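Sharing a structure, written as structure tokens. Questions coming.
What you see is the complex with one protein chain gone and the rest in place.
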């Protein structure tokens, strides 16, 4: 059985709830961090700061053996069944099988778009949206594969987001009550469903990948929330993702008027990404033109005043006073640092759950 | 006493047998993995995927402290006793002595030829064949040095190969018998000597180093097998290596007719490498011309049919349907994934043995 975690909904909603609940218990030292005499391999085809260190520390805290490979452009794998006389020295099928012998879990970051925005030569949009690379790797791997950001999804960011939201839902009788009985967890997950959660496009000078916003939309949808996407026309993310969001969310709307979308929001997530059209045709505007065109999408304090005193989320890194004003980022309603910390706890909990399932 | 492991025959045949036997016992959980509160440093002057992760996991599983340094081109060491006004910031004698203070064992990968094929400026073939760099390092180091691939040898690949062959030699009465008494190990080592083991040249688009094939020849020779090298004329590997092979093997032949060489083989190892002439004069043919010239050396199913139902070995990475057909690589007789896994076990066992000796 393939136990890979690539999109994030592979094992259903209850699995995700368990991952979040455990993460809360580990973070608050209610349950000791579980120990595993097992090994984790983290493969980075793209640079990383937060993901790299949060995964390494998460696994090491569980007593695991850890190796990070910054493959970047040093090495590329053949994915097709062709005579291998190109510049690719190894077939992904051999790499996946060998690495599975060394490591009990394998994290992979492989995105064409990180740092760029252009569809690579000889790739179709379908290849990219379908996360061909990580799926082929997972098919041949005999150890579970964790998606540390692919072209289409960044489920670790999704998990950290919903853990952060969950933490902010008040407990019925003080901080401790959520740990005293499991029912309180259930009650809070029920309350989660009533929340109005808005993902808003933010202006940027670069054309950023769609992986993170897709997971920022899908994860709260999986919790059964009322999810709203607000963005300029043409930035609606992939059909495949939106279908999944519709399937899980209590309600889902796309609203192109940002002010209207923010009305009554309980949680606001700001993020920038490139349009699927841009992704397809590769006609990317210059930095300054692109930024100028959508700069009125910047999230400001006055826009936050339209919400239901909403808490604010951003995945980081954030371009201060470009995507969002510093006043919003540094407000008491900002969850950004807590959410970044939670990356470590959800990843620890996910690895633990994959080993137990 | 210098306890470095550079060629692979430094400590004799019995040492190697002990390394292999222990590796089998660790892998099969018959003996618990030994713990060492010691530190390992792995220095990579060339890129690595398999070697890096298999060494890191091996050492960490023994509870060791581990550091990998990807030196690549960032840093180079002076080897001569000259006023150091060139671009080399540090003398190898100082580096080796300092690193020995930090680390109880030091792995080094330093090969001029990985990724290239050309003799570096100001180097002679003798420098290269004699592994000048790693030998000078080991001379000054006070901790044992392990060769993770030099210009001339890749003894880790040699160890993994003979462990994999050993595993495939049937036990007298079922899987468990080999672990019940030490005599069974001796019996299998005796049977190993009767095997006919063929290393065959394989076509490639690149001019690859000779280190791996030299160790693929030397390691089974050290087990006392009947070793055959088959390759185009001019590809006979270095005299120094061939002399060692002659010294250890029950019998050794070079046969330039591949079909003839494969007759009755028990194990076939395929590998590509550049000729010593090419190494010397640096006149390397273009990829497509080079490949075309020797493409009939590709190992195919019909060639494997000439053997004694031989098991198949390749060190990986392999160019599928260039060096070897996928049908051979994916056949039930292929040991490639097991052998890659065994890299980790032999390296663990070697480090353990170096600490104990």
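A and B label the chains in the order they appear, each numbered from 1.
Simple rule for what comes next: a contact is a pair of C-beta atoms (placed from the backbone, for glycine too) under 8 Å apart; a residue touches a chain by one contact, two chains touch by 3 or more.
All figures in this text were calculated on a predicted structure; none of them were measured in a lab.
The chain that is not drawn here is touched, among residues A:61, A:171 or A:263, by A:61.
When the omitted chain is restored, the residue from A:170, A:234, A:264 or A:317 that touches it is A:317. Think of the hidden chain as still there; on chain B it touches residues 39, 41, 65-67, 69, 71, 74-75, 78, 81-85, 89-91, 94-95, 97-99, 101-103. Residues of chain A in contact with the chain left out of this view: 47, 49-50, 52-54, 56-57, 60-61, 70, 205, 287-288, 291, 316-322, 326, 329, 336-337, 340-341, 344.
We adopt the following convention: only the chains that are shown with their structure count from here on.
Chain A and chain B have centres, each the mean of its CA atoms, that are 41 Å apart.
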